[in-house]
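Removed: one protein chain of the complex. Kept in place: all other protein chains.
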Amino acid sequence: MEDVLIRALEKVELRDPILIEGLPGVGNVGKLAADYLRDHLHAKPLATIYSKFFPPQVYVSETGIIRLVSNELAYWKAPASAAHDLLILGGDFQGISPEGQYEITERVLDFSAKLGVREVYTLAGFAQGRVIEEPRVLGAATVPAKVEAMKKFGVHFSRNDPGGGLIGASGLFLGLGRLFGMEGVCLMGETSGYFVDPRSAEAVLKVLARVLRIEIDFTALEAKAKEIDRIAQKIHEAEQRSAEGTSVSPSASRDDLGYIG
Amino acid sequence: MEDVLIRALEKVELRDPILIEGLPGVGNVGKLAADYLRDHLHAKPLATIYSKFFPPQVYVSETGIIRLVSNELAYWKAPASAAHDLLILGGDFQGISPEGQYEITERVLDFSAKLGVREVYTLAGFAQGRVIEEPRVLGAATVPAKVEAMKKFGVHFSRNDPGGGLIGASGLFLGLGRLFGMEGVCLMGETSGYFVDPRSAEAVLKVLARVLRIEIDFTALEAKAKEIDRIAQKIHEAEQRSAEGTSVSPSASRDDLGYIG
Amino acid sequence: MEDVLIRALEKVELRDPILIEGLPGVGNVGKLAADYLRDHLHAKPLATIYSKFFPPQVYVSETGIIRLVSNELAYWKAPASAAHDLLILGGDFQGISPEGQYEITERVLDFSAKLGVREVYTLAGFAQGRVIEEPRVLGAATVPAKVEAMKKFGVHFSRNDPGGGLIGASGLFLGLGRLFGMEGVCLMGETSGYFVDPRSAEAVLKVLARVLRIEIDFTALEAKAKEIDRIAQKIHEAEQRSAEGTSVSPSASRDDLGYIG
Partner (left out) sequence: MEDVLIRALEKVELRDPILIEGLPGVGNVGKLAADYLRDHLHAKPLATIYSKFFPPQVYVSETGIIRLVSNELAYWKAPASAAHDLLILGGDFQGISPEGQYEITERVLDFSAKLGVREVYTLAGFAQGRVIEEPRVLGAATVPAKVEAMKKFGVHFSRNDPGGGLIGASGLFLGLGRLFGMEGVCLMGETSGYFVDPRSAEAVLKVLARVLRIEIDFTALEAKAKEIDRIAQKIHEAEQRSAEGTSVSPSASRDDLGYIG
């Protein structure tokens, strides 16, 4: 089979489209943000991406229906007043090998380039290893002009973060994107790195919304954030009781967090 | 060499054939069931599948004859009164890498599609991590109509099982099969996951026999199940004696289980 | 680059040649035997085999000269009275991945088939996990006629050994060889599996010499076997002294064994 198989569901003409990438990763921040954006805009499915570089796995829905793991591209036609339509990339997995990461990214960029994409925003989490009360949004970009533009939207460019560079799709879409003549920005929401973080996703999406001049209602994302807070609080209490000698199963409760997102 | 090499032993015309997949996996349930079905129907060898995604290994028979590890497709011509001939896939291994899983599955599906296959049943075990007295058969399907049809045969569709989806050939044949326009069902026999489980294979095969309107004599499979019970009982007793201080080698006895199936 | 690169050093016409394979493996038995045969017959280099499935490594000779790791085919023109010329495969490594094993084996078989090879003998060690005083030679073959023929040369065909089959080049050359219409035999010398074993290589080679009707002087191989015995004895004594409290470095002595072979 082809290494990467992109099945287009329809043909579209897009106006100077921008590609938004948000795949699973640290705190699931990028995926949460991209999926929320797609749902909020009622973006339409454009193409499904299968690959032998994903796990050999199917998901089963609650009604028993099987679906092969994949990535998906959705598109959003902006109102006539706006400059850019959007292509939004989400999905179940990043490529599970270094080679797979390169192959999948290259194929999606190639597909996007043919639709006219010249600009990419990648969304990700940045693990700080400690609880983050007010997540900042850190940035990296392909050109100095983008750095300056992002600073105006409150994005932080730190001399030391990310020190070792970015590993995975959010970096690669920009790094390989340059070979396609695309410019772009990575927006990284600070997060503890310990669980899925809708609050960090919201911070990232707020910046992106301002950049794209889109209005987004964050009610549902905030509700999700509160649910995480509530569970985290329960775990914290359970662990405290546990430390005090009461018999509990904090690890079981921790598992609940995995299902959110 | 070709990644996957399918050597056809003869040319056949099949009447609206259904593909049955049963490869090694959890409790060897799928393989036990598919092999038993093939033997019971006296299905004929159709093609041997070699691949560099199998281990670089040969098996040696008791008489000293070498055979390269492989998968095999057998076919069964149904009586004129029946609607579907059968293709049965069995073998020594699933692909040993994610990429290999995809490649082998895709090639077998392609070969099957050319023979007219439009429907797939995959057989597997579902590890419950505890002793199962009366194994239920759990299901997953590619379309709601199949779910409803299977419920009538006593297949259970649980909201939570399998929670994380299915990994391996039994899922992939259905997930990739959809790209070939095939519909299908995965039948999973509950099993402990600790040893090979002919009883679970029998439960799966009983459902499949009813679906396919085939009569199967389960005497030999039940004998195999009793042999496993007997060995498991011996191990249990040996471990108890061991716990009481008698010198035994329960691990050696455990090894016996591996040879069955 | 090509996955497997076979650089022929000259063009030869061979008379009904037999391929002998002996690569590094258990006790280095196969390699010791094949190399000894090649040296004894003054077989000439025919082709060098490079591959990206070997380690990315060069060896450096004592005089400082670099050589890329490889396998080598040598050929021996039998006297006019004999029926078969020989092709002898030796080398530094087997392929370091399952895929590599298949690719390299397939390419060497293809090259050999073009030279007229229809028969293959693979040489290997069979680890028994205990000291072997008088190594037997165990066998496996592609057809019953070869099994019977080998029994007459004293080769043992055991119902249980090798129970799990053969992993690696010695099995694969026979298993894949069948797809090239080649028949063959694997000759396995019993060995402890703990160190290189010239004595087991001698046992294997003695059988092969009788099969091929070649006279071989084993003096040098026996000298090597005695050297191993001497070192093993020294290690044994050192370990005993060590157990008695004397300060020694048996592990350092053990390292000596690795250099022989």
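Letters are used for the chains, namely A, B and C, taken in the order the chains are written, and counting of residues starts over at 1 for each.
Keep in mind that, in the parts below, a residue touches a chain if its C-beta (ideal position, glycine included) is under 8 Å from a C-beta of that chain, and two chains touch if they have at least 3 such contacts.
Every value quoted in this text rests on a predicted model; they were computed, and no experiment measured them.
Every shown chain that the unseen chain touches in the whole complex is listed here: A, C. Across A:Ile20, A:Val60, A:Cys186 or A:Leu221, the single residue that touches the chain missing here is A:Cys186. Within the whole complex, the absent chain has one touching residue among C:Ile66, C:Val131 or C:Ala243, and that is C:Ile66.
Check A:Val58, A:Leu73, A:Val117 or A:Leu176 against the missing chain and you find that the one touching it is A:Leu176. In the full complex, chain C makes contact with the omitted chain through residues 1, 5, 7, 50, 52-60, 62-69, 96.
By the touch definition given at the top, chain A reaches the unshown chain through residues 95, 98-99, 101-103, 105-107, 139-144, 147, 157, 159, 162, 165-169, 171-172, 174-176, 178-179, 186.
The working rule: only the chains that are shown with their structure count from here on.
A linear topology is adopted by the chain contact network, the touching chains following one after another without closure. Compare each chain's C-alpha centroid with the centroid of every protein C-alpha atom shown, and the nearest one belongs to B.
With centres defined as mean CA coordinates, chain C is found 38 Å away from chain B. Each chain gets a centre from the mean of its Cα atoms; for chain A and chain C, those two points are 53 Å apart. Taken residue by residue, chain C touches two or more other chains at no position, since every residue touches fewer.
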